[in-house]
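Of the protein chains in this complex, one is absent; all others appear in place.
Letters A and B mark the chains in the order given here, with residues in each chain numbered from 1 onward.
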Amino acid sequence: MAYRTYLMVCAGTGCVANQSMKIKDRLEAEIKKRGLDSEVAVVTTGCNGFCAVGPLMVVQPDGIFYQLLKETDIPYLVEEHFIKGRPVKELLYTPPKEKTPIPRMSDIPFFADQTLIVLRNRGLIDPERIDEAIARGAYEALAKVLTTMTPEQVIQEIKASGLRGRGGGGFPTGIKWETCKNAPGDKRYVLCNADEGDPGAFMDRSTIESDPHAVIEGMCIGAYAIGSSEGYVYIRNEYPIALERLKIAIKQAREYGLLGKNIFDKGFDFDIKIVRGAGAFVCGESTALMASIEGKPGEPRAKYVHTVERGLWDKPSCLNNVETWANVSQIILRGAKWFSSIGTGDVSSDAWGGSKGTKVFSLSGKVNNTGLIEVPMGITLRKIIFDIGGGIKDGKKFKAVQTGGPSGGFIPESLIDLPVDYEELTKVGSMMGSGGMVVTDENNCMVDMAKYFLAFTQEESCGKCIPCREGTKRMLDILEKITNGEGTEEDLVLLEELSNMVVESSLCALGGSAPNPVLTTLKYFREEYEAHVKEKKCPAHSCRKLITYSIDPAICVDKGHGCDVCRKNCPDGAITGETKQVHAIDVMKCGRCGICYDVCKFDAIFIE
Amino acid sequence: MVTVNIDGTRIEVIEETTILKAAEKAGIWIPTMCHCEYFEPYGVCRLCSVEVVRGKRSRIVTACNYPVRGGLTILTNSERVKWIRKIIMELMLSRWPNVKVVRDMAEKLGIGTPRFVSMERDEADDACILCGMCVNMCSDVVKASILGFSNTGIKREVVLPFGEQSDKCIVCGACATVCPTGHIKMVLEDYRGKKPEFTLGPKTAISVPSLQAVPRVPVIDTNSCIHFKTDGCTICSTVCEPNAINYEMKDEIVELDVGQILVSTGFDTFDASKMSQYGYGTLDNVYSALEFEMLLNSTGPTGGKVVMKNGKEPRSVAILHCIGSRDTNHHAYCSRVCCMYALKFAHLVHDRTKAAIYQLYIDMRAFGKGYEEFYSRLLDEGITMIRGKAAEVVEGTWSDDHEKSLLVRCEDTLISKFREIPVDMVILCNAIEARKDSDAVKRLFTLSKSPDGFFLERHPKLDPTSTTTEGVYIAGCAQGPKDIPDTVAQASSAAARILSYISKGEVEIDPIRAMVQEEFCSGCRICNNLCPYTAIEYLEDKKVSHVNEALCKGCGTCVAACPSSAMTGQGFTDAQILAEINGLMV
Partner (left out) sequence: MGKITIDDLAKIKEKTRYQTTLRQGAGRVKINVHMGTCGIAAGARQILTSVMTEIESRKLLDVIVTNSGCAGLCSQEPMMTVEVANEPAPVKYVSLTPDKVKKIVESHILKGIPVKEYALAVGSERTR
């Protein structure tokens, strides 16, 4: 069946949550109604990454990009574009503050600067059809490995490529595989960490939703290299669509004999089991993950003996992140040289000498273009935020970007020309992490941001060791004090001392990195802390207990003429005034919700 | 073996030994709060953090579980380490300010008032400090896995399954023993069916029965030993240096060929709970005689102090004679020894406490050498003698305070009055009775029992140590209640009798005895069980019966019973008798 047009409807979780499946159904109905069902095909794909403008759809082969679709748009769209041949301007992407839309996906800056390796199949295949993945090259690498390469050669190739763990640790993958292969033991396990607990991170989810076979194939190749025949994917239960697609993919792979016994008749056995985790950020930590698979409570243990030597059920285990696995088949097919030509540094003599390949980031926060991006290592943060991200929303001023999720740190504007690279990010006090990137603007209070991330890690602490369990709680208490206006200078000293101690003496990396947001904000934004503590003020106008709202009487009368909109909208009844007369805010009643500030059209309300 | 440098001291240890053990070998102390030698290191308190230096880099690791490799330099007391320990102790002190083990450690490490205020502050001095030792003990050592952790983060706590008492808990007490704060308490709600006789309180499963035991070695009570329930523990054999503990030990059955047997299987004491009016087993502070003996013993549970269950000294004690003896409902005989030991008790209680002592007796049997004189002496010690067997013991209160105690009711026949005596403690002189297995022993050795249940001697006056079965002797309380001098005398006599036979080498026996004509014996064995002297045995190889000439008394029962006339009297065979008759007739 040859269709002339394919409608690639995004069915990633974000768009599905915004009713993209209803849009798909409507499209199919409308196309059938207009008699186009032999010419136009509707295909559901994984996440395209530009989540800020979902539900979205790409018309191929034209490459036309439609965004912010609603069910009611569909009949008109079908009529105009597929019958009359005129793309609908109003539904195309128009950059903020501009008038002309950009019809082609490849021209939109969000997409133009990305390099897709892990996400190469996003938006192009139906992830629930293995044939489409095969058409795009899936399992070719596995065939190549099984027919022409020995396990040692596979490991050499991965080592030469410079691939490093994408889960956050950045450990050279080739060395990990080699150590696991050489560890004594009668059985080995290959594990995939799809727990992805960082709030706001969805790289792994999208990868599995768009292209689960990339992950499966990577695990097969890894298993061959280290000598394993059993693999586990530990995926969080909060990802139902990804879980479903993974199950379907595994089932289809098994039907084709790509998982199971004697794959490709080469005497290689491998199969994958899925284990679900739920409600535990700490289970993303390798030893806690393995304890969870074993049926024990998800609590980490000391890693003085590494899991590659004694891991799952005390056997050598190789745990890698979803993204790491998804890179493997491309490295095999296109070569280590190609992979190591992308990125920074030199890994020929030192495996930690550079960051190679691409990285998937989930860009969120106060940028215009929030979504999922894959960029080559070495790209500057500035380019990510301002070019791909489209700059700060509402024209506000950039303040800091948080990389690495709740374990990472804040990077101020002075440093955002640094290239994205494992070592560079660690040098400034942050980390690559799993790829979360949260952008803050002038209205974000850094103390509050640090508190927000610390509250998360403190909540997720397993509670086993004293520094993390007690220390992070004490740190959070101090931050609460500070944001409530009760902080003292001794509190700041204590906070920093406690943060450093928790980093040094915690049992696992959760505690070891939980203080990072606090430490980086103290380093780069100390003046904000001091304002909270000394002047009891919040410079970003965010901490409720430290700000006051007031009305400029002159503007209210001259410009607003006492329009009374603020008073009508105040939930605390804190504004007094009659129409056509000046209004005032009672500081005692005011709950600092900010509604009046938002509704006043004349900017008569200001915050201190 | 590898060499490591700890605080400047070079020491050689096996590779992969933990830093903590290596430091111990070097004589360096590292503080720990969650460590116990019986299970794998837990590594959660982080107090044992030390600095490990490799080249220019150093890192903080926990000493309890970090495996040592060659060439390591370890600093156990650097500024960085001290700083970490300081904050850990401050965190602990702010949360558990009154727990002794936390305070002691803080003092030892020189840490004062914490700089933190904890929202989760717990004022209790026996608060749980979440060290996890009880959980690890229960799961790794005892292997019962009852205790566990629940809730995450700051809400972490130790719980029982579903928060309820679990009947899978074997009540071994290991958790309570290892808990450093006393948070876990053993509550003896019921003693799990174990009779508390001779124990007077819980003991460990392995213990030396008493310091006067012979041999004085520990013995394992397999009913309460953890290993025999869960296959776990084995701590006792781990700590035993000469490796003397053998869990596989079984009873041995030894077969000996002997000529003479001395049965001295002793006695049992009467179970006073059969006489419910005395409150034994139901009321507190009512003891049997042997229990009180244990209490008085300096190697006993109280070290010889006379105390009640609540640890206080009794204000008055009542000693009740003839519990189960001289009683047609239980034993009609007199147990002979009780009067004297009751007087001994009175004397010792008087010696060790200021208690008022009451003796409730029927007759005072002070028959032996120096006994009467002892009795007289006691009368001068101010002990109240009440002639009248106690009727009952109930709970009561003293009039001047509200403490519950006991009330002894009796009839004082000398003054013809009923008396109610408030006491704190009652000692029952319970009867001496025959062993519960005396019937089995009787059958085994072909002994008889007298009506009182003790073994029957051949003659009550003239031969109290032999029995009607040749070669079997009895001595001691197996024959009847008696005290030590009498037992010694009887035992010596029996032993002497036996020795005299052995030294003789020959035995003179009556010529009249039975004999088996083997060519006629069919091997039916009817005679074997008939013989009252167990003198006939069956020879397996020849398949005929055989008379033991030493045992046979010539009663002739077997001769009459033998169906094939194979059994005949020696010298009285049919042929011989016929010949005699023939001789007479001629």
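As a convention for this text, a contact is a pair of C-beta atoms (placed from the backbone, for glycine too) under 8 Å apart; a residue touches a chain by one contact, two chains touch by 3 or more.
Predicted model, so just to flag it, every value in this text is computed and none were measured.
**Q** Among the chains present in the display, which ones are touched by the chain that isn't there?
**A** The undisplayed chain, in the complete complex, is in contact with A.
**Q** Specify the residue from the set A:Q60, A:S229, A:N484 or A:T576 that touches the hidden chain.
**A** Missing-chain contact among the listed residues: A:Q60.
**Q** Taking the full complex into account, find the residue in A:E255, A:D346 or A:E442 that is in contact with the omitted chain.
**A** A:E255
**Q** Pick out the residues on subunit A that sit against the missing chain.
**A** Touching the missing chain: residues 2-6, 8, 39, 43, 60-63, 82-86, 124-125, 131-132, 134-137, 139-140, 143, 147, 255-258, 260, 264-265.
Note that in this section only the chains that are shown with their structure count from here on.
**Q** Could you work out how far the Cα centre of subunit A sits from that of subunit B, in whole Å?
**A** Each chain's C-alpha centroid was found; their separation is 68 Å.
**Q** Which stretch or stretches of subunit B touch subunit A in the complex?
**A** 43-47, 49, 60-62, 65-67, 80, 83-84, 87-88, 91-92, 94-95, 115-120, 130, 132, 149, 151-156
**Q** How about subunit A: which of its residues touch subunit B in the complex?
**A** Residues 280, 282, 297, 301-302, 304-305, 458-467, 469-471, 473-474, 477, 490, 494, 497-498, 501, 504-507 of subunit A touch subunit B in their complex.
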